[in-house]
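A short worksheet on the structure shown next.
Left out: one protein chain. Kept in place: all the others.
Per-chain numbering from 1; labels A, B and C assigned in written order.
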């Protein structure tokens, strides 16, 4: 019972990768948001299609290029509710995508043997039952719903002038040295790696290609930057903006660490080095000068850019043979089953952006509830 | 509106460091938990004192030794409800501590000038009003309630056989190389630094003493280890055990990064290196062999030890002069005000343990709700 | 943002009566509950059908007989997730039904004129936009999702030995004098009115038929009885079992009052008359002798039958001409538009049962979270 995220802008995902469909319900979307839709009669049923949202979903789709899993998912969003005459109505927005590219037999081996490093083991133990075909709820396909909801959240943020970007900052030991404040969507999308630093991107591509051939997988780091942040988002003391962002980002499959601002490097700085004196900008606004904090002080946004980093482990599912035991405890060699991403990072970018955007919209609404009482 | 933590075991803290008192309410504590109390008539009122809980509070108390702030807080817990004849009743447990060691005048300077790196700036902006004396809600004193609630949570976990430990793993550039699985409470408490590695502890002490003399502050890393974990805690897909732990730990003042298992090092490993094959232990139980995951797969506990790391920035309040601007935008030099911890880490240990324990008890209860339906 | 119900067993409904589909997501369903499904390839897509659940949905379907609205909704549930090999998996169960019997043009009049007594007026005001075709989210069709989820909840309750029944106790001024403790499902389903008292049922039928001919509508009272209740459900002081039942039942369209036990008659009784002495039953169990309380004391179930009553107003949509004003304030006569139930009560029975069952399962799980700590 943890399939929902958010307090006022609340997203619930459902579905297994090898069931009939996957989907999402978005509650608490403000009314009157323009989302132009057209009829979508795929599958013999009348539903709605929203090109603006579909564009985001296409960014996370497998099979976009050579670097990612060749599985051709049917990622077309069938929108089923909450939009009327091209605008949101305040009612829940429900959408789903059918699971058309089944190869469940590929997964038969996982009925008897859990993949090392994979959630199959714990799902089986917790629930006493496990949909081993493709990973059930633990499949990366679950993020489809997050990206759908994130597209709506990004639309709301855009209306407020806020831009959320994520990019690949590191793959294995290739680290791209870039100033996150200067990264643009165009640069990110210029390479299939989604690394906005062309030289690093090239090296990453080669590494990923090599890992693919070896049947192995790679990890890395995703950077997050949010521009034009308003001041005042975040609810101390537990629902701090960054605390909720850490949860949001850690809830993404395969993540292992989250950092904000100076992050783990803050450990070796002195107060006099890490502290960030206030200054007056050209418009007369007081703000922290260097933003070492990464955009949040005391759990509340400072108005400076949000700067975060997320580490991803290498994908658990690999083609290389692995020594392990079956669910009944017999020694076995597991090899070669299932299709997989040799490096999940490029495809994780839209999900990282989505989770960031969902957290921000939720906190925007939470803060806005008091807007009649505080003048900013 | 973010002063509560937990879904079934719910903790609400209240109070400012320079108001009349601070306190906490713990909802959802199971009944019949033994918590022996005696009468506590300090301050002329009849309340209850629980020595077992007070012991934990004394661990976080300022003024324990030379390394921490000399402020002598009145940390005695006045328990006001929820305990009857030495046992919990299932009703909310309310407790408070009076704020006796006021020196509000020390803080007068903060009326006009926000401390660089401190939450005063954002609180003022968000709420349009700010209790500048001692930091209001953003004061570290707020963690008193977390540690009180954490003591109850640790008691529940102990009954279930689970032990939560936190320790100082790094201060500035002194890193203690230790196996978290082998750390004991006794070793942690042996040094005022709460670093269980004596040689490193000695060096850390010297560094902290030096920073104190310089009027500066230091950051570092806290390690967390949870032993005898049950399998099955955590609620995919958003309320993953580790996602909720990341939020819990990030909600602590001055934290900048959280990692689990291999953490940020997972970025440079291959799948074949990071994956953790399953094996059968002596009792015939299947488990991951190397626990690189840090005790969680797919958001659900594996039964192996939980292993996390949290980075703390250096304390924002320092004695050294800092160039900044006043709240009206005038350039100024801020210096010397308020008492502070030159290094918050030793005193943060009980809070880190508390937030970990609160998360685990909440997830234990969430999982237990289904116990009649799953046999493990 | 109020489309979800429940804390641990959480139901979210979505969809408008004249959009592409309506649906529901059930989170927190225990795993391993048997729900046998077969393939359901209606509409050219592969989904699952569960006959056991469909049976409940068929009970609420319009067009069952002469007494209810002739609209032929497509009420077939397409199950999309959460069930694997005939059992629940602990993952969210998602289901939908397509809206096939559109006659949106029937509703064109409501674009300009809100129906007296209908939610159109307030939706338009709150959201600034209103899907006037069929009432949007305020349509009675929304209860489809409640009944779907309720069917699962009733299945869980059945496993625990608990039976939830609702029945028509009054229509207009025809009141059926019956002992709720003796009512059976068979008697309820014996009449299209769902009144288990045959003579009253006959009179109600005639009244409803007459109202239908006059283009008018009737209200009435639904009785609720829950048998074999466990002791101990309900969470004082705000989430009392009966407080949550009052909310659950009031959330159903057209309800105007809710009562428990002696209900509004308790106003005229003395304490010595209303109080319910304890006695020992044959098995040696202590219990309240007369159950005037209706099964709850202090917000916690006593183990006696739950007894509630819910008043429904007459349906707002009627065929008779009504003087009113258009949305731009012009006087007008509204008449004859849309199809409607002359009396919603018979069809409301499954929804009342559903909301009762959802509340009970949620409270069962909330109570069960503590089962390891209390022995009953």
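What we mean here is this: contacts are C-beta pairs under 8 Å (C-beta built on N, C-alpha and C of every residue); 3 or more make two chains touch, one makes a residue touch a chain.
Model, not experiment: these values are computed from the prediction.
Only one residue in the set C:202, C:227 or C:247 touches the chain that does not appear here, and it is C:247. Of B:127, B:148 or B:246, it is B:127 that touches the chain left out of the display. From the set C:54, C:200, C:302 or C:356, the residue in touch with the chain omitted from the display is C:302, counting the whole complex.
Chain B meets the missing chain through residues 1, 3-4, 8-10, 12-16, 19-23, 25, 27-28, 31-32, 43-48, 78-82, 84-85, 87, 89-94, 96, 98, 126-131, 136-137. Interface with the hidden chain, as seen from chain A, comprises residues 7-8, 30-33, 90, 365-366, 368-374. Touching the omitted chain from chain C are residues 1-5, 13, 114-123, 125-128, 137-138, 142, 170, 172-173, 211, 216-221, 231-232, 234-240, 242-244, 246-251, 253, 256-264, 266-280, 284, 286, 288, 292-294, 296-303, 311-318, 320, 322-325, 327, 329, 366-367, 369, 374-376.
Quick note on the criterion: only the chains that are shown with their structure count from here on.
A straight line joining the Cα centres of chain A and chain C is 38 Å long.
Of all residues in chain C, those touching 2 or more other chains are 8, 31-32, 90, listed in ascending order.
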